[in-house]
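Dropping the structure in here first, questions after.
One protein chain is absent from this view; the other protein chains keep their places.
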Amino acid sequence: MDRRAVYKTAWIGSLLLAPQLLLVFTFFYWPTGAALFWAFTLERPWGGGNEFAGLDNFRMVFSDTAYWGAVWRSMVFALGSTALAMGLALLFALFCDRQLRGYKAYQTMLIWPYAVAAPAAGVAFRFLFAPEAGIFAALNKIHPEFWNPSINGIHAMILIVVAYSWKYLAYNFIFFLAALQSIPRALVEASAMDGSGPLRRMWDIQLPLLAPTLFFLLVINITDSFVDSFGIIDLTTGGGPSKATTLMVYKIYFDGFKGLDYSGAAAQSIVLMLLVMGLTFVQFRFIERRVHYR
Amino acid sequence: MIERTPVLNLVTHAVLFIGLAIAFVPMWLVFVAATLSLQEINTPPISLLPGSHLWENLAEAWTRADLGVKLTNSLIMSVAVAAGKIALASITAFALVFFRFPGRMTAFWLIFITLMLPLEVRIVPTYAVAANVFSPYQTILDVTGLSWLWQQLTGAELALEWNLLNSYTGLVLPLVATATGTFLYRQFFLTVPEELMEAAKMDGAGPMRFFREILMPLSITNMAALFTIMFIYAWNQYLWPLLITTDRTHRGTAVMALRQLIPMSGDSTGGGVPDWNVAMAGCLIVVAPALLVVALMQRFFVRGLIASDK
């Protein structure tokens, strides 16, 4: 990326960078630093002093079974939604890329769900899966309590996984399709000349070449499932029933803003940050390798 | 390619049709629900064909959630976020790609590290900053003793305060303060042939002129892509507006307004079964602008998503 043609007027360059640096400092570095500060101190929510608490906040968080419950549920949610959203997206993208008649229409329609706000998707699926009015309502008539996410925790988890995956299916589809389209046609044609059929080509040529995209999306999906699930949960299950859908982000919000336990919420934030950073780090390293791969 | 695979073609169409159904049927059922009366909707099985109550449901949702104000707020926020991103991202990327000066790489990393942590995971302290944007600077001045010095010199206490709660600025700024668009613009600028800048130099144009007259017009598509994804991103925000706007009647956004149509456990409405037909009508109204933007700008939307790698 070393360019030979550049400007060397340092003051103009610095001036151009100033606004973003200022914003990033105010709304990113300072809050992140504050989270660290709070995580290691004990503070009264609205004013009052704060004292150094060492790792006490973390000890408190880690000894709380409710926290481990949230971690466990976040993992279930991450794996469930990622598997569902990526698996289906890959299948649809591979078939769409065969470019049979009408593929453009499929392509267009499969992108739209990503434009739907997560909370709106949540509300929609809450209705679709509502025990009294949704698609399972008829079955509930025959067999009461066959399906009821407002009472049954597993049903509630399935509900948010499905609603979330519906939106991310579109996201993954966009990326898979773009990656497939960037595979040189000549490769696929060469494989056809070698005598392989469409399915064999998918397996032998397209899937291996999709590996970088697969990996990239895997990381993105898991990361996003940790951070982007709030809207769906809040409007679909409200974390319930009896905390069955309280994931990590939701718990941070709940402890911080409803419970006013800033220190505990900060400690939880730090744990989540480390988790997300770890995942992103893996991805950055991987992207570097991808450059060599090309 | 000439290929006779009738069975596989059939399977392909079947699979894609299922995909289409997965994407489309939920939207269709939401639409149908928005056309039914309360009684119809609570009578299983779920209806697959629209009824006749669409307009009254839309009107009811509109007044119940005060959607006129909310949609306006959402629109203001989304346009401001998108425009702000474009302005900020383009000048930052311009400095990073086309200038060489000491500290540039440090700035580069300071900005790009922000891609690692989404707003949601640092939501509590960010909220605290929004309550007073100057609090970081006040703290710095206090700790370094500069405010004490100021007080000694002028006799007045130094108290910086700028509260962003319930303001558009507060809605917008933290959403703008990330590196998403900067990354996208940087990628684009790196593809601009170096000779173009050299030609501009030979033509006698300085850096700002080159930026304004050559780079900006060239990046129109890029701009459209960034605008589309940032508009959608901002429109669909939920957690941040929920926190920053305590005055929900005047400053709430459309997506937040869904709360008013759905009884929340713990809210004053006290749980229970919502009026699904009105709720779904509200859902339609809230989602429509974003869907419209994506439908019209699909090419840019896809391009923006892929180029920014989020």
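Think of it as A and B in the order they're written, each chain with its own count starting at 1.
As a convention for this text, a residue touches a chain if its C-beta (ideal position, glycine included) is under 8 Å from a C-beta of that chain, and two chains touch if they have at least 3 such contacts.
The rule is simple: contacts and distances are computed from a predicted model.
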| item | value |
| --- | --- |
| Candidate names "Monovalent cation/H(+) antiporter subunit G", "Fumarate reductase iron-sulfur subunit", "sn-glycerol 3-phosphate transport system ATP-binding protein" or "Methylamine utilisation protein MauE domain-containing protein"; UniProt protein name, chain not shown | "sn-glycerol 3-phosphate transport system ATP-binding protein" |
| Options B:142, B:161, B:195 or B:247, residue touching the unrepresented chain | B:195 |
| Residue touching the undisplayed chain, where the options are B:8, B:218 or B:307 | B:218 |
| Subunit B, residues in touch with the chain not shown (by the definition above) | 193, 195-196, 198-199, 201-205, 209, 214, 217-218, 220 |
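Operating definition for what follows: only the chains that are shown with their structure count from here on.
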| item | value |
| --- | --- |
| Whole-Å gap between the CA centroids of subunit A and subunit B | 16 |
| Subunit A to subunit B touching residues, read off their complex | 1, 3-10, 12-14, 16-17, 19-21, 23-32, 34-35, 38, 88, 91-92, 95-96, 98, 100, 102-103, 105-106, 108-120, 123-128, 130, 132-135, 137-138, 140-141, 166, 169-171, 174-175, 178, 189, 192, 197-199, 216, 220, 223, 226-228, 230-231, 234-235, 238, 240, 249, 252-253, 256-257, 262, 265-266, 269, 272-273, 276-277, 280-281 |
| Subunit B - residues contacting subunit A, complex | 1, 3, 5, 8-9, 12-13, 15-16, 19-20, 22-24, 26-27, 29-30, 33, 41-42, 44-46, 88-89, 91-92, 94-104, 107, 110-111, 114-118, 120-129, 133, 136, 173-174, 176-179, 182, 190, 194-195, 197-198, 201, 207-208, 232, 235-236, 238-239, 242-243, 255, 258-259, 261-262, 264-266, 273, 276, 279-280, 283, 286-287, 290-291, 293-295, 298, 301-302, 305-306, 309-310 |
